[in-house]
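Dropping the structure in here first, questions after.
In this view, the complex is presented without one of its protein chains, the others remaining in place.
We call the chains A and B, going by the order they appear; numbering starts again at 1 in every chain.
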Amino acid sequence: QNAPPAGTAVTTPEKATREAATTTGGAPAGFVAPAEPKADESAAARAQTQPGNNAPVWRAARDSGSQPGYSSLPGAEQGMLIQPFVQYPGSRLTNAGEAWREVRNRWILPYGGSFLLIVLLAIAIFYWRKGPLGSPVRDTGRKVERFTPFERAAHGANAAAFVLLAISGVVMAFGKFFLLPVIGSTLFGWLTWLLKTMHNFVGPLFAVSLVIVVLTFVKDNIASKADFVWLSKAGGMLGDHEIPSHRFNAGEKGIFWWGVTIPGLIIVASGLVLDQLLPGLAYLRGDMQIAHMIHASAAVVMIAMLMGHIYMGTIGTHGALDAMRTGWVDASWAREHHSLWLDDIDAGKIPAQRSGQPDTTPASTRPSAPAQGRA
Amino acid sequence: MLLTRRPPSRTADTGPRGGSPLVDRLVGGLARSVPIVDRRSFLRRSGLGVGVGLAASQLTLVRRADAADAPKTGDGSGKKVEVKRTVCGHCSVGCAIDAVVENGVWVRQEPVFDSPINLGAHCAKGAAVREHGHGEYRLRTPMKLVDGKYQRISWDQALDEISRKMLELRKASGPDSIFVVGSSKHNNEQAYLLRKWVSFWGTNNTDHQARICHSTTVAGVANTWGYGAMTNSYNDMQNAKAAIYIGSNAAEAHPVSMLHMLHAKENGCKMIVVDPRFTRTAAKADEYVRIRSGSDIPFLFGVMWHIFKNGWEDRKYLEDRVYGMDKVKEEILAKWTPDKVEEACGVNEATAFKVAKILAENRPGTIVWCMGQTQHSIGNAIVRASCLLQLALGNVGKSGGGTNIFRGHDNVQGATDVGPNPDSLPGYYGLAEGSWKHFAKAWGVDFEWIKKQYASPAMMTKSGMTVSRWIDGVLEKNELIDQDSNLRGLFFWGHAPNSQTRGLEMKKAMDKLDLLVVVDPFPSATAAMAAMPGNKDDLNPNRAVYLLPAATQFETSGSCTASNRSLQWREKVIDPLWESRTDHMIMYQLAEKLGFGKELVKNYKMVQGKGGMEPEVESILREINKCVWTIGYTGQSPERLKAHMRNMNVFDVKTLKATGGIDKETGYKLDGDYFGLPWPCYGTPELRHPGSPNLYDTSRHVMEGGGNFRANFGVEREGVSLLAGDGSHSLGAELTTGYPEFDHVLLKKLGWWGDLSEDEQKAAEGKNWKTDPSGGIIRVAMQVHGCHPFGNAKARAVVWNFPDPIPQHREPLYSTRADLVAKYPTHDDKKAFWRLPTLYKSVQEKNKDIGKTFPLIMSSGRLVEYEGGGEETRSNPWLAELQQDMFVEINPKAANDRGIRNGDWVWIKTPPMAAVPDFKGLRVKALVTERVDAETVWLPFHFSGRWGGVDLAAYYPEGAKPVVRGEAVNTATTYGYDSVTMMQETKTTVCQVEKATA
């Protein structure tokens, strides 16, 4: 029903068929068969051995991802017709763009998303079945300083940045599944643009605070013998009593290493690539894809782990949040959750107050005597 | 192909910012986080033509239901949308464009599918012409150079001062002290008017791009068979069975011509490309032959050797229509044996044979040539060798055959035909007194008055200097030049400086001038070259430099002649931007001040233009129609041309012929006309000659565009008749054998005098067909008797009035091959040639071992995105973005030997640089590619704005520097000129390439 674009078809199909018919007869007199085409020959050679077979050119087109053609436009990757062929973990062997799409859309988003949901669900069930750990905080009158103001500030900044990043990241990755249908594309677009822009700028802040946090807490997160005991008994979570631990128990240490430090550094590194902030890189599409896959995967892991951490740090453990909010814990809390640490304090190995700030706690409640044993 | 990849670069300044790169990137990034609106909002402010095309739609492939609704615009009030038909202002293909103009702003351009020439197609340049309507880098006001800086002045001041200075120079040194470089960018009317203007000023010192473009073709080809023009058309190439491109890179220089060629190829045409480079055109060829630059004659004769050896020449054709081929054959068989051919051009016997065989077996075949042949000191001979090949094959004067010489600029054909040439008046009339009288009459002025304007009658009939040599006109010792004074004043009236060779000397000449005037829409490289500091001793303290903003061809109307000789009428698209004025207005206004204003516009209707009164363009064309009989510029009245433009759809794409069609506006019947009335369109418009699609085509009646070779060289030589053989004549001619050109005597002899009307008899008495002001002789010869007014003769294989009657190979003045210089030396020096001493042998002798220090052949040419000197196209951001760096193509071997890698900066060094001790060379990027062989390097010639590694940005007028700047290749080119036309030797010289450290 549609006319062909003007000026394009200067030839008529009839004529073409006629010509085709005349050329399909037997070989003309004096015809010399060209040499057999070889698989690897250049386009020029192929034009001789098998005129009309442009396979070498198409090979070049397909390979232009790794052997780019020429384009007068300056800038990277202009000579690339199709992105190079790769096989990312989980993808088919296909052009990098498609491969990346497969990894992101077939693995990271569905499995990552499900994983996060499962973790969330598990936490909920855990909370439902088990409720907060430990006993409600008692005021024994004796307080120990668990976090210095500096530690709390570092943690706070880090936590805030993380939450922003996680929320914005999650919206970027999954928003279109749960938010978009609810709020509509215009609003969602604005919101995501806002979050995404924020994510881009908060990321580097997070990087800085992360480094501080890691340096601050690394000393107390080095594994010790007690951790094995703790671990072998699964932190006592199966029973009623917590297994004694130092300042941080093996679970927390696990989070520290496997939920914070390692994925954090990975995310930071890959995030800085995605943000195009590291000098000296070309930021080609391939680089970005790889950075993205790493970033997003690590983000899923980290979000999952830290969901656990946040759970434990808030409603999952009686009194944990106060520790972070005020810096001080009741000795009974310390005894319950980190008895070895309290032992060390009692033994004077660790000062009960490490911050130099003027002491705001009442003198009477200051740690002075060993704890009265376990409640 | 990693080897040939051009390196990524980001050198264009997209707006300078300070501070650290990170901050810049961040600021830029933030600024651009919002959608891109800046340029588009410009259009909006001017009443944005959104949805304009909803009304003007031409195609109905897809139509959305709601699209038919009339467009709604913001203001809605008094919106005026017009569609103006114009023609691309870049190359000679002549692609038509529909410009959509809204409230005086050019908002859009649409392809013209109806155009038989381009069917809507455009290359990069054509697709980007709308940028002309934006013109942000244009020269906006008249400017004067004061203390090294350009200052804005008023038009009145500019015209006053320039004319005063001119009159002073005239008084002190005579009218010949001024040289006017005209332009192939002017439309026919402006080009013609400029020749008239210069004549009324009183000099023949005028020229234009054709000199450095196809002058050798024009002279060589005209002397072979009559007219020095493309014989057939781009369209007609669809009929070719074979096509040999030799020295043409049509894919970059005439891209839309490839539309026709590729179609021919799909229908079985064999395409051969002969070029020192493997060009983009070669990439499309069936056969590519690499020759050494400048060795076309050995190659062509090598091919002809096989043709003659195998008896493939068209004997009947040669007998009937060619004079002297026997002598040529003899010489070729003796001199150009395969070994000699291979030695001189590098092509082996088998290849030459193959080419000969393809051409012999696929007739008609056409030959295409361009700058690869013309720009040599033997250019005139090379092009004749190409003609000889076609004559031997019997291909000339046939559809599908011919010599398809692709011309250069959009109107270089027209400017050559009727424009500023130093050796002729419009229509190739020559400078003899008779010609002057013919024109004095046509111009309505007294012959004696014109004569008085000149320094002397001798100077009036003496060819002027050429644009290729104006620098010598300034610098040469006075006693050695063939006019009283040296050149002291110069106009660049639509011409770039970096297109002429010997740039280093040009700077000197520019500094020495008393007056330098640039009339151009852009400041052009002249502005920067004149303002940049040179050698202090060269600078004339009294020098005055002016820049006058000219309107572009989109800001006026007029006709332009495409390469195939078709004339197309451009409608005015927009008013001149900023303060610019049309060229013909400037000519008139200066003429008024110089005292010949009235004479200049005597025959013209004057109309109001932006900036003053100007001659109506149509009336200039009518004057052309009344006097340029020689080449048939007489039938193309403005009315006929406009009717063609309005009714392009009736013309056939292959034949260019109209089938039926009546122009709605005028009732003009188009049937039988060829598109654009390709010249010669003989006789008066009333004669209704349809134009000549293919020259010398005997298979058609002369009234249907047929013809034969011209009788222009006498009737007999050495006892041999020069007239066509018996039975050889154009279809239906009453005279069935050769005959001389028509004049009153011949008409009377034939008893045809009575066919003239009484008035015609009166006018024709004592006249020939070229000077008869009534056109009666032409009418009678053609319409009544079917004969060709210019006679019917043989083509000349031997052009006895040229330095080499049979083309001879001669090595370029700067050759890397001392052995060949010895065998094929150049001409002897000439004393007064176009008023200047011209050196050949003495230069070649002195430099015969130059290959030891400068071992690479240096050649130059075109990139598709840029045009000519390039200031115009490099100021167009859409084009500039596509080519941001000046580069040199160098073979991997040559590069490796010099430690050069792809993308490195290199210095190009050439012999003339020795004279300027602190000049380091051209700093360009290396593009390592097998496109060129290891002995050759190639550079694009469109760059300027850098000089010996220094950016000249500061020397342009404020805000008017081109977006992309680079070294001009012609800063480095050497001496060397064609022995007939003064064509500069740009395609073959020598250089050395060094890696730039730091």
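Heads up, the rule we're going with is that a residue touches a chain if its C-beta (ideal position, glycine included) is under 8 Å from a C-beta of that chain, and two chains touch if they have at least 3 such contacts.
The definition used in the following text is that contacts and distances are computed from a predicted model.
Participant: UniProt protein name for the omitted subunit, picking from "Formate dehydrogenase iron-sulfur subunit", "(2Fe-2S)-binding protein", "ABC-2 type transport system permease protein" or "Acyl carrier protein"?
Facilitator: Hidden chain, UniProt protein name: "Formate dehydrogenase iron-sulfur subunit".
Participant: Using the definition of touch stated at the top, determine which of A:R138, A:K233 or A:R285 touches the missing chain.
Facilitator: Counting the whole complex, the residue in contact with the absent chain is A:R285.
Participant: Sort through A:Q78, A:T140 or A:T326 and give me the one touching the missing partner chain.
Facilitator: A:Q78
Participant: Looking at A:D63, A:D220, A:D322 or A:D343, which makes contact with the chain not pictured?
Facilitator: Of the listed residues, the one touching the omitted chain is A:D63.
Participant: Give me the subunit B residues in contact with the hidden chain, please.
Facilitator: Listed in rising order, the touching residues are 1, 4-5, 12, 14, 22, 25-26, 28-41, 43-44, 48, 50-51, 53-54, 56-64, 66-67, 69, 71-74, 108-109, 111, 113, 118-128, 130-131, 251-252, 255-256, 258-259, 262, 265-267, 278, 280-281, 283-284, 288, 864-865, 877-879, 881-882, 889, 929-931.
Participant: Which residue numbers on subunit A touch the omitted chain?
Facilitator: 2, 4-5, 7-13, 15-17, 19-20, 23, 39-40, 42-44, 46-47, 51-64, 68-73, 77-83, 85, 93-98, 100-101, 104-105, 172-173, 175-176, 180, 185-186, 188-189, 192-193, 196-197, 200-201, 274-277, 283, 285, 288-289, 292
Just so we're on the same page, only the chains that are shown with their structure count from here on.
Participant: Return the distance between the CA-based centres of subunit A and subunit B, expressed in whole Å.
Facilitator: Once rounded, the distance between the two centres reads 63 Å.
Participant: State the interface residues of subunit A toward subunit B in the complex, per the touch definition above.
Facilitator: These residues of subunit A touch subunit B: 2-3, 5-7, 10-11, 19, 60, 67-76, 78-79, 197.
Participant: Show me the residue ranges of subunit B that touch subunit A in the complex, using the header's touch definition.
Facilitator: Where subunit B meets subunit A, its residues are 1-2, 4-6, 8-11, 33, 58-62, 113, 119-121, 263, 266-267, 653, 865, 881-885.
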